[in-house]
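Here it is, the structure in full.
Not every chain of the complex is shown here; the ones you see sit where they belong.
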Amino acid sequence: MRIFRLTNKGWVGNFAIINNKIYVLLSDPITALKIYSEGKDIPLGPEVSISLDDLLNKDYTFKDLRFTKPYDPPEVWGSGIVYEVARARYSEEDVAMIKGRTIYELVYDAERPEIFFKGTANRCVGHGEPIAIRTDSEWTLPEPELGVVIDSSGKILAYTISDDVSARDLEAQNPLYLPQSKIYNGSCAIGPFLVTPDEIGNPYSLDISMRIIRNGQVIYEGSINTSRMRRRIEDQIKYLIRNNSVPDGTLLSTGTAIVPGKDKGLKHSDIVEITITKLGIQRTPVVKLNL
Amino acid sequence: MRIFRLTNKGWVGNFAIINNKIYVLLSDPITALKIYSEGKDIPLGPEVSISLDDLLNKDYTFKDLRFTKPYDPPEVWGSGIVYEVARARYSEEDVAMIKGRTIYELVYDAERPEIFFKGTANRCVGHGEPIAIRTDSEWTLPEPELGVVIDSSGKILAYTISDDVSARDLEAQNPLYLPQSKIYNGSCAIGPFLVTPDEIGNPYSLDISMRIIRNGQVIYEGSINTSRMRRRIEDQIKYLIRNNSVPDGTLLSTGTAIVPGKDKGLKHSDIVEITITKLGIQRTPVVKLNL
Amino acid sequence: MRIFRLTNKGWVGNFAIINNKIYVLLSDPITALKIYSEGKDIPLGPEVSISLDDLLNKDYTFKDLRFTKPYDPPEVWGSGIVYEVARARYSEEDVAMIKGRTIYELVYDAERPEIFFKGTANRCVGHGEPIAIRTDSEWTLPEPELGVVIDSSGKILAYTISDDVSARDLEAQNPLYLPQSKIYNGSCAIGPFLVTPDEIGNPYSLDISMRIIRNGQVIYEGSINTSRMRRRIEDQIKYLIRNNSVPDGTLLSTGTAIVPGKDKGLKHSDIVEITITKLGIQRTPVVKLNL
């Protein structure tokens, strides 16, 4: 099952795709995912006649029906230093170091993962809605990641595309600026779909790719496969919920390994396109925030 | 615009029909009706592929998607002695009389209408759902009526089919038993549709007809046209809301003139079918309640 | 236990009196009554320093802390023809009659009580708040009654003073006008206290008395004892909830036997004072409504 939401004039509607048919979903997404995870029948409404492709081509400036985030995550968390391929980067010289090793290397080699708070529903946008560059950031990057929706016990209810947009200059300046780098309005994009584990199968075999488009030109392309995850998702979740009660529907963004360079920082009007196998394409325009 | 609701596994979804196309309705029905009454665009979702005829053939025993009441009316009120054709009945001899005239005649000739409380959403059912016979009634009749949905100022937002099911033996016994005759679980059926005034046009030109079906046989048929309403709807509303604050979405059932005889009282397993021009057909099975 | 509420600037607070001490009540009144009825400890806050007498002397024109209704009843119902002493009145000649007997006499002698819908919280006021005369009534009377708060199973949770204010000219004109006589803004006053059954003991031994005060003069006085109830409260409740699901906290006003004459109809600025043994005094000013 895949769940998505459409919005029109400030209202939202829930929909589910089962066996390639699109249905109205009568419950809210989190309840539907919990019902589904227990193997019970979810409350489906009628089939809808809809061209997903057409809808996916609209963005937030369209004044009629269009996509929005597939649900309102009560809390969003992120993981860092998850992929093995990034080992080299983790030793970059101007990063904070402890006794001769970068803090990234140290996490890379440690049992304990890096887990950070990423925000709440009001900081998240959906497909076609603008991700943001902070007023005070000159180097902001998208981070295309596999997102997992969990319940309060840590059970995985669904997967989604998650963009952990980050003000990289702030966090590079000082790891203590990580929350300012990570948590602000428009710092997270999710969707277009929530996809249940049975459709995903092995989560460690998914291609993640990203393109940044500026004035119609692709200025960056990168990809990775989740098989390169060194830090297992279960392990990330274990630490996330250790002594830390999270609500049903919490989203964990499981880390990136696609890092555009310093010359590829986002600019106002760019388009970010993230594709993950079986999860679809997330396309978001970029806006620079005003004070 | 017409609004209806479907239910599945305890959840409900809202839908709207505009220009013969069926859409998901993203807002609740009362909000949509208020927006529509102000001439603004209502929040429509995608078109749905659905056979209304198929769905209208399901009843409450069907375990999947089916019709339910088109909204949850916060309050339901009824009117009595509205139609001119019923004048004869209003003089029946064994009805309560004051100074030689029946109480029905007196209302008929008075400026003040009869307005009574009919219940709340939890006493109402929808198309395909069971209307009820009280445990202690031997003569219960359906009363097929034009229902109007109003806002708190008395403005008409929509019309619907309303069945003011009544334990006629109780009220015949004593007018002071009218509330027990009128207000109980399953005493009111509404829908299947809420239809906006622009689709109805003149509300005083609608055919109302009713059939009672028992064991597959039509045991009663009757009809009336709303042109025979002597008591205007506006007048009924004026008295309903005089010094009496009602919430947005209040339903007023505007009185009946189709009265099956004493030998036509409802029985368990009967089917009641009410048709009103432009409002569709409401079909409800009958159940006898247990103590 | 007795429960009351105070209001200030649109907000309300809940309080409980136990063993003559007044406490903040941390839960809402209906929950507290249910907990209390199960013999469990209710959630009390600290004791309050308060002069009930002073507070009871304030009315709704006071801009600071004052009494209001002791809770918001989701539904209010009334009973009629309950007291034996009223037998004579029940035979008054100009009342509606069926086969030579008044409709009141008929209820009096019947097994089935008269039960009617009386309104919702928004039609109710509390101690010190204005009860109302309809715009279109020239003869409105207070009806001082013992009110009982029940849960959805019909269990009695508390007693209170209830004033079933009625436009007697409307209902005298025609019993079909009873709902208009009974249900309008300001037609019901409850409180000042909800008192639990253990404090009341025998509910059939309470004195109910009423005074109407005009321009500082008592223009009417009357009293009755609940021992004169012919129709038992349990019997009224049995019929109220028969086939009729009512919510927890439903109020039933158990009928009156104190009836001022036609020359004693309420006038704007009158004060109504109702006293019931163990339930206190309810004092309400009278206002004539405008269209």
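A, B and C are the chain letters, set down in written order, and residue numbers restart from 1 in every chain.
Operating definition for what follows: a contact is a pair of C-beta atoms (placed from the backbone, for glycine too) under 8 Å apart; a residue touches a chain by one contact, two chains touch by 3 or more.
Being a predicted model, the structure only gives us computed values, none of them experimental.
Asks: Taking the 3 displayed chains as part of a homomeric complex, how many copies does that complex include in this file?
Replies: 4
Definition applied: only the chains that are shown with their structure count from here on.
Asks: Is the chain-to-chain touch network here best called a line, a ring, a star, complete, or other?
Replies: It is a line, because the chains touch in a row without closing up.
Asks: What's the rotation angle, in degrees and to the nearest 5, for a C-alpha fit of chain A onto chain C?
Replies: 180
Asks: I want to confirm something about chain A and chain B. Since they are copies of the same sequence, is their interface symmetric in residue numbering (over half shared, so same) or not (under half, so different)?
Replies: Shared-number fraction above one half, so same.
Asks: Centre to centre, using CA atoms, which chain is the farthest one from chain A?
Replies: Relative to chain A, the chain whose C-alpha centre sits farthest away is C.
Asks: What are the residue numbers in chain B that touch two or more other chains?
Replies: Residue numbers touching two or more other chains: none in chain B.
Asks: If you look only at chain B, which of its residues touch chain A in the complex?
Replies: Touch list, chain B to chain A: 6-13, 15, 24, 26-27, 41-50, 55, 65.
Asks: Flag every residue of chain C that touches chain B in the complex, lowest number first.
Replies: 75, 80-81, 94-99, 103-104, 106-107, 110, 112, 114-117, 120, 122-123, 132, 134-136, 170, 173-180, 183-185, 239, 242-245, 289, 291
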